[in-house]
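Below is one structure, written out as structure tokens, with a few remarks after it.
Removed: one protein chain of the complex. Kept in place: all other protein chains.
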Amino acid sequence: MRYLPLTDADRSAMLATIGVSSIDDLFAELPPGKPDFDLPTRKTELDVERALQSFARQNMSCADVPSFLGAGNYRHHTPASLDHLIQRGEFLTAYTPYQPEISQGTLQTIYEFQSQVALITGMEIANASMYDGATACAEAAAMACRVTKRNTVLLSGSVHPHYRDVTETQLKHLDLDIECLAPDPMGIEDLIGRVDESLACVVVQNPGFFGHLRDYAALANACQSAGALLVVCVAEPVSLGLVTPPGAMGADIVVGEGQSLAGPASFGGPGVGLFATREKYIRQMPGRLCGETVDEDGQRGFVLTLSTREQHIRREKATSNICTNSGLIALAFSVHMTLLGEAGFTQLAEVNHANAVTLAERLEDIGGVRVLPSAFFNEFAVSLPKPAAEVVEALAEKRILCGVPASRFYPSCEELENVLLITATELTSHDDMDDLIAGLNQVL
Amino acid sequence: MTDLRYTKEHEWIRVDGDTATVGITEYAQSQLGDIVFVEVPDPGKDVTKGGEAAVVESVKAASEVYAPASGTVIEGNAALVDAPDTVNSDPAGDGWFFKMTLKDASELDGLMDQGAYDTYLKDLDA
Partner (left out) sequence: MDMNKTTHSGNRGLRFEEPLIFELDSPGATAVDIDPPGHNLDRLGGLRRAGDIGLPGLSEPEVVRHYTRLSQKNYSIDSGFYPLGSCTMKHNPRLNEKMARLPGLADIHPFQPVSTVQGALRLMDTLATWLKELTGLPAVALSPAAGAHGELCGLMAIRAAHQDHGQDLRTVVLVPESAHGTNPATAAICGYSVEAIPANASGRVDVDALKARLGPDVAAVMITNPNTCGLFETEARAIADAVHEAGAYFYMDGANFNAIVGRVTLAELGVDAMHINLHKTFSTPHGGGGPGAGPTVLSEALAAYAPVPFVVHDAKGMHLAEHAGAADAPDSFGRMKGFQGQFGVFVRALSYMLSLGKDGLRQASGDAVLNANYLRVRLSEELTFAFDGICMHEALFDDRFLKGTGVSTLDFAKAMIDEGFHPPTMYFPLVVHGALLMEPTETESKETLDQFCESVLALARKAKQGDQAEAFQAAPVLTPRRRLDETQAARKPVLRWKPEPLRQAAE
């Protein structure tokens, strides 16, 4: 077997050293008997490739068709050097940097990642990553309860339904009240009127699930007056190249999904959860943190720090149970941010927005189609004259992935039956838009 | 005369009239190593004998500081927040954690005096 270096001669010599006669003797403490599995035996590399290609061929790849899919997961161009760098074995095949003397590469990249996330969100500090945006949102709500010593969480209808579901699930046994507001396709929800001194936090998303961009500065003020925290989710980090960051609006915790800058969607995972907050809340923060220090020779170096918050030391009193995080995806995110730089990140965001504006205008020319948000970034909900799921299926037949129907998330909500989420990015060409418009004109 | 009393968890308590001061012992600080963070209770907090009252952290360990007796916190040592190393350098003096009123002074009777604590430490090292 190509991954197993021991030869039969090695095995015999080692068994003799150990003083047993067979490998099976080493398993004498296991229950007797050899289980028989209904599974195939080993395959050559070529045969494995064939097997996996057969799965791949049954999928419609977004690379091959016009795609307008978003809803929290966005497709962007990835520079070739990004994938090259994250596949360097020294990054790819290292463990968590527990031995800092031989992990300065990973540690410095984490430090740079934390710095980049803090900068783009407009926050003071960020951690080394969570699993994804949804779990980061749940961790933020739990943290807000620890910070405020209150136990009511208010989730806006702007929050991605998966973030909402994960937050409800993860917090359900912690004696907290999670209040979820109805989905808000029109972006008219009043949150300020609901803020009171019982709340640990209000959780919003910007741009919202239906694409609305909103100014949450007044909400932040209301929260602050009431002693509650404002948690802002960012599902599309490219928006931060163009839009006022949550930190500037007064957010206390910003969480997000970094996938869109970190590489292919890969059916939605693995992603990377972004988590940023104010320095004063640092000890209530979940997840790993990397900090700057010096070595014995006085040279600058980096270490994992403040680990007494974490499960391996604090056990049942830890701020979270997270151990393995999304290190490599965080690296990919960071490399992409470094490749873009200030200029590239801003330009990328500009192009995304411009393409979305162009597409919105063209859609508005179709009778019966209405773009719901007045302000958006690269995604917006549209109202169609017929059920969106039917339109999606009909266009998929024409090999166009025209968007995500809101009914996929809210199957029993009639108000949303005709609502479709549509995204345009730098990858959306004018030909793609032509195909979409033509396709919609045929099926509507 | 010394009015210090000790717990098995290596806290000390010094009574002065109606109030008492609480800290951790020289032995405790040496076991923890470099202390990097201390969380002291807010004034007005009620503590119960043996209950968690404060937190002390080194790089690789976090420990609770337990109240040696029941009562109400009068003051936490705010200076430790910015200078947690004081607990290393002067655990029995400036490195105190909090001052409290005592609910029942007789609770102290069960604690060790200096001699008993010294013997206790000797047995730990044996």
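We call the chains A and B, going by the order they appear; numbering starts again at 1 in every chain.
The working rule: a contact is a pair of C-beta atoms (placed from the backbone, for glycine too) under 8 Å apart; a residue touches a chain by one contact, two chains touch by 3 or more.
Every value quoted in this text rests on a predicted model; they were computed, and no experiment measured them.
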Omitted chain's touching partners, listed by label: A, B
Hidden-chain contact residue, picked from the options A:L69, A:L154, A:L274 or A:V419: A:L69
Subunit B, residues in touch with the chain not shown (by the definition above): 34, 36-37, 57, 59-60, 84-85
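Rule of thumb we're sticking to: only the chains that are shown with their structure count from here on.
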Between subunit A and subunit B, centroid-to-centroid distance (C-alpha), Å: 44
Contacting residues of subunit B [partner subunit A, same complex]: 37, 39, 57-62
Interfacial residue positions of subunit A with respect to subunit B in the complex: 283, 307-308, 313-314, 317
